[in-house]
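Of the protein chains in this complex, one is absent; all others appear in place.
As written, the chains take the letters A and B, and residue 1 is the first residue of each chain.
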Amino acid sequence: MVRIEGISKVYNTGLPDEMLAITDVSLEIGRGEMVVLKGPSGSGKTTLLGIIGCMVRPTQGKVVINDKDVVKLPERFLTQIRRKTFGFIFQHFNLIPGISVRENVCLPLYPTNIPHAVMKDRVQAVLKSLEIHHKINTEVTRLSGGEKQRVAIARALINDPEMLLADEPTAHLDSKLSEDLIVILRRLSAEGKTIIIASHDTIVYDKPYLNRIVEMRHGKVIDVVLREPLPAIQ
Amino acid sequence: MKKHYRILEYALSSLLRRKYKNLALFFIYTLIVCLLSSVMFLTHSLKQEAINVFIDAPELIVQRLLGGRHDLIPLSYVDTIKSFPGVATVTPRFWGYYYDSLTGGNYTVMALTSNASLNLITGRMPEEGECAVGKGVAQARQLDINDALFFTLASEQKLMLKVVGIFTANSSVLTNDLVIFDKNDVIRFFALDKAKATDLMVKINNESEIATVANKIKRTLPDTRPITRSEILRTYENVFNWRGGMALVLFCGALLAFFIFAWDKATGLSAEERQEIGILKAIGWETSDVLTLKFWESTVISFTSFLTGVILGYIHVFEFGGTIFVPILKGWSILFPPFDPMPYIDLYQIVVIFFLTVVPYLASTIIPSWKAAIADPDTIMRT
Partner (left out) sequence: MILHPGILALFIGEGLVIAMSLYASLLGVEVLRRWDINSSSEEQLRLERRTYLISTLMMYVMFYEVLSLFLYIYTLDSIHVIFVGAMCATGTLNANDIGWYALYIKIIVFFLSSSWIAINYLDNSAEDYPLVRAKYKLLLLITPFIVFCGFLLVKYFLGLKPDIITSCCGSLFSDESKKVSGSLAGLPIKAMMVTFYASATLLLPLIVLSITLRNSFLKYLTAVNSFAFFFISMLSIISFISIYFYELPMHHCPFDILQDTYGYVGYPLYSTLFTGVFFSLISGIVEPLKKIQSLTKTVERAQKMWLAISAIGIIAFVTISTWPIIFSSFKVDM
């Protein structure tokens, strides 16, 4: 599914604020796995997540997604791959204020030529599966934290991605909501989606059903813990 | 196509969300378009008006020049000109200007000639001791049939005439300032030389011979100046183009200021907008999609402001008589008593206004839009 070989990323090359975000990272993640990138802030988790998600182009190395080398692809095509393959959940929800839940969730589909009817059905389905369907016409700033989180997940799922990437998804949630989120993610994983979470929250990485825990520090992978996947929850 | 439609829809909602910023832009944009279209509409209708004055003018007018200035022309020239082949009739005209101190207007006083295309509303054309007035004059002086009208130039040049007719002409200028006397009254009133006329009106059988005849007149009677109708029209066209152009040049400063303002608006993205574009890029919008979004935003702003501006300009000129610009553009305002421009819609004018406002505006948004659109997709993850 995703194979990364000898990746490095340097920001602002040649400038005084040059920054080495990650060095020589290799990783392979299979279909349907649930993986946590663990490490303190500044350890390069987010950059790695960005590279996997085709948002950031590595300075060096190879990124193969579904057997396609994407490092040299121009942004235009990277975006296309990203749109098809990935769903993103961000730390701050990053919903666009002032518009409704429906519009926020549909946003990733706007620049595609998907028919309106299909789009409509998909929003309904996704929101229903996340039990937030009753808020479909609510303006997003009126939602509670937990609801916002669900809308953010719905948005990540609207394009039916194979892979879900989450960047510190529990940073702004209390422990109850964090648990809820994990349950949702676990269910999605059970449905066959590959899930990669960057987090330094124990609630996330202390879970027994994670397939893989990648520990990072100073831009390097220092430890990978592999676990036997547990049977999916009912 | 669906893609464009949806992005347009989103552009609309995004404009509405930033109501205040965009309203400010909309107002200034509209104001600029409104001012510009007022200038254009007004110049055009003034030009049209001036041209209407001459549309019924004779094909050829012969004036006499003395010391480079217009002088009275001897009636003896009539027969000379009449003898040229191709000339149908030669009619002397007697006319002059009269300043009416009561209304502060300038009237054109003219002797009755056969070809005047005036439409009498009431009454008849004057004989000696009588006069007919344009509807505008009648209104200004509150005249009715059989009222007496007093004209005075100097102690020995005064006339008390009975109004026997009220007329309108094809142009509102004539309607508003023309007074028709009998020929003898004109000669007496202006103390004209009995053997001379103000100018000569020449009628020519074949239109294609006008130039030849004019040429011949000029050669035979070197102290005359033949003027053809097409020349007058051309000159007016040019004068008004020049005036409209000058007004535009003066206006350029305002336009420029506006485009700098627009540039600034477009460049100075708020943190919120930057964040929004960051989100869009992160969730799968491509640079060109954001560019499309920005394009639609500026197009929507442009077209709404443009349409509103043009409509307001139209109302300003044709409903309120272009109050703001009339003094600048009319210039010889004394010659133009009340002036009500005829409403018209001319596609060309609208196209020109479009080129002067929308084209530069759109051009000034390209680079700022692009700068916004190339944001790194991972911006929002890094903050």
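Basically, a residue touches a chain if its C-beta (ideal position, glycine included) is under 8 Å from a C-beta of that chain, and two chains touch if they have at least 3 such contacts.
Only a predicted model underlies this, so the values are computations on that prediction, with no experimental measurement involved.
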Report summary line: Full-complex touch with the removed chain, picking from B:92, B:136, B:165 or B:226, is B:226
Query raised in the report: When the complex is taken as a whole, what residues of chain B touch the one chain not shown?
Result: 40, 43, 65, 68, 211, 214-215, 218, 225-228, 230-235, 237-238, 241-242, 244-246, 248-249, 287-288, 291, 347-349, 351-352, 355-356, 359-360, 362-363, 366-367, 369-370, 373-374
Report task. For the chain that got dropped from the picture, name the residues of chain A it touches. Result -> 12-13, 57-60, 71-77
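Note that only the chains that are shown with their structure count from here on.
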Report summary line: As the complex stands, chain B meets chain A at residues 1-3, 6-7, 10, 13, 17, 275-276, 278-280, 282-289, 292, 376-378, 380-382
Query raised in the report: For the complex, which residues does chain A have touching chain B?
Result: 46, 49-50, 55-56, 75-76, 79-80, 82-83, 88, 90-92, 94-99, 103, 107-116, 155-156, 159, 167
